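One chain of protein is taken out of this complex; the other chains stay put.
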Amino acid sequence: MIENKEKRYEPIIRICIAFLVAFAVFAAIIAICGYNPLDAFYQMFRGAFVGKFNFGSTIEDFILILIVGSAYSLTRRIGFFNLGLEGCLYIGAMFSCAPGFLLPDLPSYIIIPVCLISGMAAAAIWASIAGAMKAFLNVNEACTTIMLNYVAIALTDFLLNNPWSAHSAAPETPHVQASAMLPKLPLAPSRASTAIFIAIAVYAFVFFLTYRTTFGFKFRNVADNPRFCEAVGIKSKWVILGTVILSGALGGLAGGCEILGVYGNFIQNFSVNSAFNGIIACLLVKNNLALLPISALFIAFTRTGGNGMEYYTGVPSALIDTVVPILILFVAMDRIFDYKRLWYWLKGKLQSRAPAKAKGGSAK
Amino acid sequence: MEKIVEMNNIHKQFPFVKAVDGSRFDLYKGEIHSLIGENGAGKSTMMKILYGMYEIDEGEIIVNGERVTDGRYTTHDAIAHGIGMVHQEFMLVKEMTVLENIILGSEPTKKGSRNVVIDFDAARKKISHYIENYQMAVQMDKKVMNISVGEMQRVEIIKALYRGADILILDEPTAVLTPQEADKLFEILDIMRRDGKTIVFISHKLKEVMKISDRISVMRASKYITTVNKSETSIPELATLMVGREVFLNLERTPAKEGEVMLDVRDIYVPSERELSKIRGISFQVRKGEVLGVAGVDGNGQSELGEAVAGLRRIERGKVFLDGVDITNRSPLKIRRQGFAHIPEDRNDRGLNKKHTFAENMLAAEIRDRPYSRFGILHTKKIMEEARARSERFDIRPRNPENLAGSLSGGNAQKIVVARELGASGKKFLLAAQPTRGIDIGNIEGIREMINDAKAEGVAVLLISADLDEILSLSDRIIVLYEGRITGELVNDGNVNEEELGLLMIGGGKND
Partner (left out) sequence: MNVSLGFVLSKIFTYSLVHDMLAASVPIVLACMCAVISRQVNIINIAAEGIIMFGCFFGVMVSYFTGSWLLAVLVSVLLGVLISAIMAVAYLKYEVNIFVLGLCINMIGTACTRFLLQVIFKTSGNFVSEKVVPIPRINLPFLSDSPVLSSIFSGYTVTEILVIPLVILLWFMLYKSVWGLQLRSVGLNEMASYTSGIDVNRKKLVALLLSGAFAGLAGAHLSLGYSCMFIENMSGGRGYMGMAAMQFGAANPIWAALGCLLFGFSNSVANRLTPYGIPNQFVTMIPYVATILILAISVISQKIRSTRQESSLRKS
């Protein structure tokens, strides 16, 4: 018999077990540290969903995570390990911010697109460096994108300290004009904005692009067999470059939404490692686009819930930052939770103890 | 004679194919035992099992009276039992020297260094003993990537002997050799037999098998058929055993039409990773409605020639014209737009994306065009319809276009490639590189007929094949490639002298 025909629901069960185990580990550590795990969970839930401010904060995180997750999903599909979204986010944020305070006052319907597009363009150019190095020189992308992140952060640092400084006490740029700000959702006092619609649009766009367009067809092929692509006339190098640039542009859009929706200006280190949360969200569901929104919501929940938990119970939120990557590892090696084997094994034990029940299920 | 190897009731299942189905094999000391069968019959798998490379699902292996399959049986154990294997794809580390490759895994160490520091001098001494004994000249200090194929094979043989192999398995050793080199190899094998070594010779070339073996075992479609003594059999009998029925692939070749020149290759130079495969100045023409066959021993530049014409490899000098349009160094897409069809030489490499569906593979080259997509948006329904229509037309089984390409058998997978290349209209030229390599007889016939039909419709065909039968049954004219140059051109009028063709394939021209 062919063994690799496993039922569709089996991986999902294994992933659920992975979640349960990770949660159990989490609870155990909380208990060891001398806190009440139930209380911590309750505060986490409250911190994420109860009340306008908490729920709004979760949505605020969700927006960023969904956009970056969608962007990451594109490059993950071509086998490009794009850690450079952090840098794209910085560049995109800075260049979305700049037109907002450099240009004279304009109506919203002009200034918002101008800001976002300028950020996306800058981020796309930025991403093209790593993309070109991967496509044409086959330089390992994990290395170049990380290097470029550091360069991008230093570059924005320079810009906000020197030419575009607000000359205030803190290292930041001036505020963008009021009409450039995206309207907030009715969840005040939280900072959640209508950028949620942009996020949903981006997600839908990526979904459509991947499965319903010729470009999606090309980049789905490129990762599996680039030499096949060459032979049938798909320019795999350009497809890789194009996908990376697109992903970078979406990363820049995430930065732009962050500025126009949340902060209003570029503050030094405004988002430490926030792009990585999007990457995590994508990895958590093994790049299954249909599940990405759920995963993004879950990661957003751990972020805001973690803060609530730290505030009310004193359990450091760093703990949840530790548990989430462990969870990803569990999901990535879900074969470790081979419940069927365990089940048969238990069944076998029971049968051997009670030989009266002769013919049970065939224990493999 | 003493029986040193016995394999009984071996079963081996791979994800999509049953590679070995209840086969057996045995070996007496000091014999040359040939294992024959068609491509994909399971001969290599059977021997790789003996060499410990695959775990078996069922069955037993007994080596020198010891049942080795009771525990874990790996390559390491096989070597310890005195088994050595020379694989079809050489298992050599290209970046290392010949010497390092030979000693890899059983290195002599300097005295007093606690088995840490390699003693290269001792290794050299031991190796030169084999070199003298069997007259297998190798250059020990050259890197493997800089030596010829024949030399690589000698390195592989020495590597096996160096590990103390008494049983030597050779997997299709003559496929990469010229007839002269093959004769030389047979002499070496003869000396080895006299020295008491036992040799397993995997092949499907019956002439060679009859020349060298003591006994012959036949495998067909993953099953063991029989074992015969050489003295009691003949080539026709072996052929029948191998294919199971008396098949003679005699295709009704459509006569060539005197059409205009479709492909014009003018004095091209093409680079290659291997010295002997570099193309150095080739010119030829293919006319409408004719098949030009390119014959030659593998690795003499056939792959490079095909890739260069298809735009997949840079042409350093010279020009290629397709129907009067210069396609030199154009992108594969632009070349395809000129009416170029291409059956790549390895379907697992360039031919198919095994992780995608059969429909996506079949239409990959036309996906940009209407009606399969509009403004970059796929028209899934049309794609499925067309894929279903083509699977009927080209008889691809099973018919369901949503199957993954990787789940199909070799022959049907190759038909997907053919359907992609010949299914679309407006094709003027077909480059068919090894179109029937590694597939079953029934599908070979089918694919050859498809190529012949295309020619009859007026397509110009460049057929690159290592299979002389294929070349002779399909081509109207034949050019022979040797070390990147054309050594001769023949018109296939039905009485081509195979001797002459063989001579051209090893570099000897008519004038020599």
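Before moving on, here are some points about what is shown:
Should a chain be cited, it is by its letter among A and B, assigned in written order, with residues numbered from 1 in that chain.
Operating definition for what follows: contacts are C-beta pairs under 8 Å (C-beta built on N, C-alpha and C of every residue); 3 or more make two chains touch, one makes a residue touch a chain.
Bear in mind the structure is a predicted one, so any value in this text is a computation, not a measurement.
Taking every chain of the complex into account, the chain not shown here touches A, B. Screening B:Y28, B:F186 or B:Y269 against the full complex identifies B:Y269 as the residue touching the chain left out. In the complete assembly, the contact with the undisplayed chain comes from A:F276, out of A:F55, A:F207, A:F276 or A:Y344. Only one of B:M91, B:I235 or B:A389 touches the absent chain when the whole complex is considered: B:M91.
Against the chain not shown here, chain A presents residues 33, 81, 83, 129, 133, 137-140, 142-144, 146-148, 150-151, 154-155, 157-158, 161-162, 276, 279-280, 283, 316, 318-319, 321-322, 324-326, 328-329, 332-333, 335-336.
Within the complete assembly, residues 51, 53, 74-76, 79, 85, 87, 91-96, 100-101, 103-107, 109, 115-118, 159, 163, 269-273, 275, 278-280, 316-317, 484 of chain B touch the chain that is not shown.
As a convention for this text, only the chains that are shown with their structure count from here on.
The geometric centre of chain A is 46 Å away from that of chain B, both derived from CA atoms.
Across the complex, chain B is touched by residues 2, 4, 212-217, 220-221, 224-225, 227-235 of chain A. Per the touch definition, chain B reaches chain A in the complex via residues 13, 15-16, 310, 312, 331-333, 335-336, 342, 344, 349-356, 360, 364-365, 367-368, 373, 376-378, 380, 420.
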